[in-house]
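First the structure, then my questions, so here it is.
Here the complex is missing a single protein chain, while all its other protein chains stay put.
Letters are used for the chains, namely A and B, taken in the order the chains are written, and counting of residues starts over at 1 for each.
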Amino acid sequence: MVLNVQLFLDTMAYASVLGLLSMSLTLTYIVSRVPNFAHATFAAIGSYMVLIVVWLLGIYKTGPSWGVYYASLPLSFIVVGAVALLQYLIVLRPLAKKGISIDGLMIATLGIDIILVGLLNISADFLEEIFQQSPDKDLRKLVTYPRSGYLSSYEPTIMGVTASSILGPLLLVVSTVGFYLFLTRTKFGTAMRAAIENPQLAETLGINVNLVYSISWFIAGGLAGIAGVIMVMTTKLNPTMGWLLIVSVFAGSIVGGLGSLFWGAVGGLLIGFLEQFGVYYTQIILGALTGETVSLGNYRQVFSLGAIVVMLLVAPQGLASLNWGKILSRLGLRR
Amino acid sequence: MPIELDIGTLAQSLAYFIAAYTIVTLSLNLEAGFTGIPNFGKHLFVAAGAFVVASIGNRLSAYIVSVLYKDEILKLIQEDPLLSKRITEADIGSLWSMYADPLGNRDLDRIMDKFFAQHPELGILLFILILILAVAIGGLLGLLISYPALRLRGEYLAILLLAAAEMVVMAIGYYWKPLVGGTTGLFLPRYLAVFGQKVILGVTVLLILAAVAMYLYAQRIANSPAGRMMRAVRDDELAAASLGKDIAKVRRDVIIISSAMAALAGALIAIHTGSVVSTHYQRFSWTFIPWAMMIVGGVANNSGVVVGVAIIMILQKFVDIVKPMLAPVVPFDPVWLYQIGLGLVIILMLYMRPQGIIPEKPSRTVNFEEIFEDVLEDKVEDEQAKKMIREGRATP
Partner (left out) sequence: MAPILEVKGVDAGYGKLQILFNVSMEVEPKDIFVIVGPNGSGKSTLLKTIFGLTRIYKGSIRFNGEEITGKPPHDIAKTGIAYLPQTDNVFAQLTVAENLKMAAYTLPPDLAQERISEVLERFPLLKARLKDKAMTLSGGQRQILAMAMSLIRKPKLMLFDEPTAALAPKLAAEILDEIIKLRDELGITIILVEQNAKKALQMGDKALLLVGGRVMYRGGAKELLEHPELGALYLGLKK
């Protein structure tokens, strides 16, 4: 079986979305030590920004345009970053300060997820109403979009390849490298590492740990937001689009070990490929066995769940904890 | 706009929801409240009970009935002008497999309903059999889950359970038709034809009885030596270990018992509804709301659970009543406000009264503080380490 090029390209977009989400989820976990169950819904908010851009910039009339990305990437970054920041400042920090247990904090993030999905549903109702009532015939066609829109029809292509397949990996690489440079080369980045390792000591040295954490949450939310922009090019828009996706996102973070941003990105990327190719080849094998066409796209998260189980039972600290030198030399790849 | 309030129906539906949620929340409380096992995939266990009833129960009862009462079933089919064309005598043996798709389910259901109307005693028997099956499979699922549960840290376990539940309920249950009919769901035969027209009331009464029984059971567990042991496990692994008991076994038993309880609730809910569709068993309804009820009522306190269940259910009914009044005023479905409101309630509750309305009673017989100190003196040599353990313990 040769590698399928289109499948590979599609996978690139999806896998980089997971890379961005697993990386940013890891960041919030490192900072606040609580798994944020609302993280995939952050991405969903980013996805809705694309619909809003398509509507407000009139892209629904003009057709595919780079404007989709120019406008929705920064917009999503800021809006979702602000949402994440608020979650940290009004919910998680006060609760943690009160000494609420980790279970309590987790259920609080589940509560935030419910609130955010509720707000997205309200927005979807609003948008449907607006589109439906519009005198603009083209706009009226958007009426189904708030609950089941494929927005990929508004993104441009580069040499026949949908932009998201190229932009997704690019954004992932840029943010990973950018983060690496930021954390190692800048004073504030170093302060971030310091504040994460030992917040009390950082405070006594004059570092405003709360500020550092707030900025971390903002960036994490922002990255989830831009992930949402790419995500909506590969999947249907819906207020609850994050609910199943959270399985894949956590799978990526756990594979990465929930302790390092770089490994979080790698974990997400791997999970993306595992899901897509796992589905693809299982379909082929099952198809050959049963003699019927089998479609398993809806069960992709089975592979993520499998990855979570295997990883937690085999190497709970994730890929980051493995001794890569030893593994490489075992495999004969390094002396 | 005048709203019509049928008090009888309202009370009955309230009683049903309160009973169902009481069972589920009590089971959550056994795990999360008493034992400190954060089950964020409770909906999986509730769904398991319902899924067993729909997928295994439906097939099993169709099989048993079509083997034992072949002639009667055949007659029922032939009397039905539509079905007689589709189903022949040769199909009888494989009648049960019609449940694999929603259309077959609909057809088969008509026959089964008629059949149980004629044989109510067999319906009761099958109902009990299926209920036992659901509870047993729920327990087995608990056993399966206990393997990672005993090994993983709390937040990892929470992630795993939530992921597993979303996977089974939202993906497999929703898309894979042979399980519970996919997006359309499956109807269940009316096993409890004995209740005649009052089936819903009958099942509600059964649920209430089950809830009372589960409450007494949970109380007994909570006040038993094992119950105190559970709280010890939750508060202090070290202290619990020093008691020389087998932590793992207690935790495993708790997981099995509460999984079986949740499955029982799921099975009864399915029977009450008369159908099963995976979207009824989502995270919001059967994980988030039970957690909200437990936190509002009082963590690690069975009576608190009942209070929490009652408060939230009454709130929900209230929303149901005002919804039609609100609908014309706001440009969106008011149900979202209920969801947002619940999210806010749980966060505010955590902030203002994390111990819940009825806080946990302090343990009467054993002072773990003292035990802990003894153990520390006994087992940990290094002063520094002792201090670190104490501080780590004291830090929330």
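We take it that a contact is a pair of C-beta atoms (placed from the backbone, for glycine too) under 8 Å apart; a residue touches a chain by one contact, two chains touch by 3 or more.
Note that the coordinates shown come from a computational prediction; the quantities given were computed from them, not determined experimentally.
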{"item": "Touching the absent chain when the full complex is considered, from A:202, A:254, A:270 or A:305", "value": "A:202"}
{"item": "Identified contact with the non-displayed chain, of A:191, A:241 or A:312", "value": "A:191"}
{"item": "Residue numbers in chain A that touch the chain omitted from display", "value": "98-99, 187, 190-191, 193-194, 197-198, 200-210"}
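In this text, only the chains that are shown with their structure count from here on.
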{"item": "Chain A-chain B separation of Cα centroids, rounded to whole Å", "value": "31"}
{"item": "Footprint of chain A on chain B - complex, ascending", "value": "32, 36, 38, 40, 148, 151-156, 158-160, 162-164, 166-167, 170-172, 174-176, 283-284, 287-288, 291-292, 295, 331-333, 336-337, 339-340, 342-344, 346-347, 350-351, 354, 396"}
{"item": "Residue ranges of chain A touching chain B (in the complex, touch as defined)", "value": "34-35, 37, 91, 94-95, 98-104, 106-108, 110-115, 117-119, 121-122, 125-126, 129, 243-244, 246-247, 250-251, 254, 298-299, 301-302, 304-305, 308-309, 312-313, 316"}
